[in-house]
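Complex shown without one protein chain; remaining protein chains in place.
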Amino acid sequence: MSEEFEPNIVAFLCNWCSYAGADLAGTSRTHYLPNVKIIRVMCSGRVNPLFLVNALQQGADGVLISGCHPGDCHYLEGNFFARRRFMLMRKLLEHVGVDPARVNMSWVSASEGAKFKDVVDEVVTKVKEVGPMDQFRRRQINW
Amino acid sequence: MVDSLRPKIGVYICHCGINIGSVVDVPAVVEYASKLPGVAVSREYTYMCSDPGQNLVKEDIEKEGLNRVIVASCSPRMHEPTFRKTLKDAGLNPYYLEMANIREQCSWVHEDHAEATEKAKKLVEAAVAKALLLEALEEKEVDVIPSCLVIGAGIAGIQAALDIADAGFKVYVVEKTPSVGGHMAQLDKTFPTLDCSACILTPKMVDVANHPNIELMTYSQLEEISGYVGNFKAKIRKKARYVDFDRCTGCGVCAENCRLAGRIPNEFDELIGNRGAIYLPFPQAVPAKYTIDPERCLQLSKGKCGKEGPACVAACGPGCIDFEQQDEIVEIECGTVIVATGYDVFPMEKKPEYGWAENDNVLTGLEFERLVSASGPTGGKPILGRDKKGEGGYEPKKVAFIHCVGSRDKSVGNEYCSRVCCMYLAKQAHLIRDKLPDAEITVFYMDVRAFGKGFEEFYDRVRREGVRYVRGNPSEIFKKSADPEDHTLIVKVEDTLTGTPLEYESDLVVLGVGLEPRRDIREIIDLFKLSQSTDGFFLEAHPKLRPVDTASDGVFLAGCCQGPKDIPDTVAQAKGAASSALILMAYGKVKVEAQVSVVNPDECRGCGFCVEVCPFTAIELVDENRMGNIVQVAKVNEALCKGCGSCAAACLSGAIQPKSFKDEQILPQIAVLGVKP
Partner (left out) sequence: MVDEKKLQDKARETLSRDDVRRLIGWKRSTYGYEAAPAVLTDASEADQLIFDPTCVQNPASFISLEEKKPVPRGQEPDTRKIAVMVKGCDSRAIVQQLVEKAYNRDDVVVLGIPCIGVIDRRKAEKLFGETGKQVKAKVDKEKVAVDIGGDVKTVDRKDILMDKCLRCRYPNPLVSDFLLGDEVEKWADDDFADVDEFEKMTPEEKWKHWDEQLSKCIRCYSCKSVCPMCYCVECVVTQQKPQWTRRSTDISENAAYHLQRAWHLAGRCIECMECQRVCPVDIPIMELNRKMTREVKEMFDYEPGVDAEAEPLLASYNPQDPEDYIM
């Protein structure tokens, strides 16, 4: 490849902690890699693990789910459910040969703008190493 | 009339002055958006949130018949309410708005203009994809119970409670300790004006106890809180005082007769003074009712007190003492909550090199306050080293004050400045100068931050009174000799202005301990699900614009629980919190979440997974007649649902979905953002 592989990562961020943390990273002008594109959900507990499968199918090279630290969920316990779901979903994807580096999860609080940057940069680096996700990417058909 | 079936989308790209426009090629994004499916209008403007910006949207809604609006600008956490209102004003359902965050999550975080522009295009495209499937939602209002629960009765809680009560609303004040007053009651004088702390606080303490609109619950703790903004239900444990509250006259004969009188370290005196097992924490305590310490009282802890039985019972005229008394659980309803739980001072155990634990002439700032307070153990005389009977002792000749103990110190995990120590140490230096005109007083500082009204002037005055300021952060404090009669301490420090290492001799060291989040802060976090900022204090909803709000609607912050601050700042914030609570209560109604979950009863299989995951018990299974067969399906109580959507991720059939965040609305976003640019 002549051009360096630039991974495309879809992130699901909870509104109260991680999305606010990402906003804080912005307010503090913390520069990070543009490969991560954020979808806002109200709670990490909202993220249906099948969204991951769908994102990988659509062409994402990696995914990131981020929520409040355990115990700090704005909705009391949504992140606990999320944690269980994504521990398991990651194992399932691993079993079909999807590199676990593509499935990432983090706890980023509203005050952790700097951590959000670190998480993004680390995820991008990790996914870059494992290369493009082309195992069951949906082929776009132009009718 | 809005044709909601055929989407007609207006896309508005904001330059945000140069905040967005200097990085993102806005015209290119406008051009890109104009070609997206369903987009009828694509425009740019310098400040979309300004009046002309909003009018642009309104005009297009009216003239072009737009029925979906995308604003690509800052975070929806910032301006979603603003633009929702714009839509509403133009007669469009406010939930037909979708925002693309191209400032905080694009122009401010990416340097490469081309990359940022590409990302902005994608973010706008994802917003358009979602907007095609947005639905109109109904905003409902519920009544706000016209009462407020104030947790903590320090100066912040007292002030907030008084303001709300004066406005004519009911206030419940819950205080953990036997008396109101908090830390302010422990202080001797206040900087920089040198008012007597008790003199200005005591009237307010009395007011809070006597106000007809205030129900004061001291020696009480919040145990449970449920409900939502406007409709909270709280369970409060009133701990047993073992003294009949109504009959106790506060005469104090019981305490004088207590077999342990003067033998138990008094928390109010920072353990440098003593009390009995039955006690009033300090003379001006409100309510002036005695309390028995169940852990120390011989009768309660050992089941036996002297040969003749408890002396307090014999001494108490009205016969108030009741060892059988039980904790009482009180349930109340309130519409708003103010958290004013205050702070703890830095625990010196974390800095053993300062010898606080070993030397009783090394005092924390708060201990010093008690030492020089007229109501303190020495009656305000700065006498150290008294015996158990309170006799003997010596007056210090050389006093050292140390700045920034437990603040601005990464080694103990506190990076922040505690804001009050510079000035309280200056004040304490002044007090020593006042009481001991011949003493040699030295202050060791890192910086002196005299930023408030009258602070610099006061600092200047203290220096002119002969207080020496030496720049240096001591590394160690220890006793000069093993001789018990020699009280001399050595403060090891480098004068960083001259680069000279010093071993400063002193016989009283006062440590300017910083302020920390309360050790029991977790209790409140668990009850209200509040967040903490990195310093551990409660996190406000917005650092600039919503400093007293929390992420939990109807719950406000006042005082040092949100961060270190001095008394005037605390009072100001308490008044702010009170006014925020009053807005809700005075209007009497509050909007409930419109983005709640909704069940498709035809698809629900009644497994109850959603019921199990719902943290707010907002879902129940109800009977449903499915073509003559009775089946169980989930049903959402919209007043309780907060729209987190955990139910949707647990649901296998996709029958339950949170409005505005349905699978069918998120999947198109994934489809756009997943595809590589």
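Worth pointing out:
Note that the chains take the letters A and B in the order they are written out, and that residue 1 is the start of every chain.
Note that a residue touches a chain if its C-beta (ideal position, glycine included) is under 8 Å from a C-beta of that chain, and two chains touch if they have at least 3 such contacts.
Computed from a predicted model, the values in this text were never measured in an experiment.
Among A:V10, A:M89 or A:A110, only A:M89 touches the chain that is left out of the view. From the set B:C49, B:C607 or B:V675, the residue in touch with the chain omitted from the display is B:C607, counting the whole complex.
By the touch definition given at the top, chain A reaches the unshown chain through residues 49-50, 53-54, 57, 70-71, 77, 80-81, 83-85, 87-100, 103-107, 118-119, 122, 135-139. Those residues of chain B that touch the chain absent from the view are 602-610, 612-613, 621, 626-632, 650, 652-655, 662-664, 667.
We take it that only the chains that are shown with their structure count from here on.
In this assembly, the C-alpha centroid of chain A lies 31 Å from the C-alpha centroid of chain B. Against chain A, the residues of chain B that register as touching in their complex are 75-78, 101, 103-106, 108-112, 115-116, 118-119, 122-123, 126, 525-526, 529, 531-534, 539, 551-552, 595, 613, 615-616, 642-646, 648-650, 658, 661, 663, 666-667, 669-671, 673-677.
Of all the residues in chain A, the ones that touch chain B in their complex are 8, 10, 15-17, 19-20, 22-23, 25-27, 29-32, 34, 37-43, 45-49, 51, 54-60, 68, 71-78, 81-82, 85, 109-112, 117, 140.
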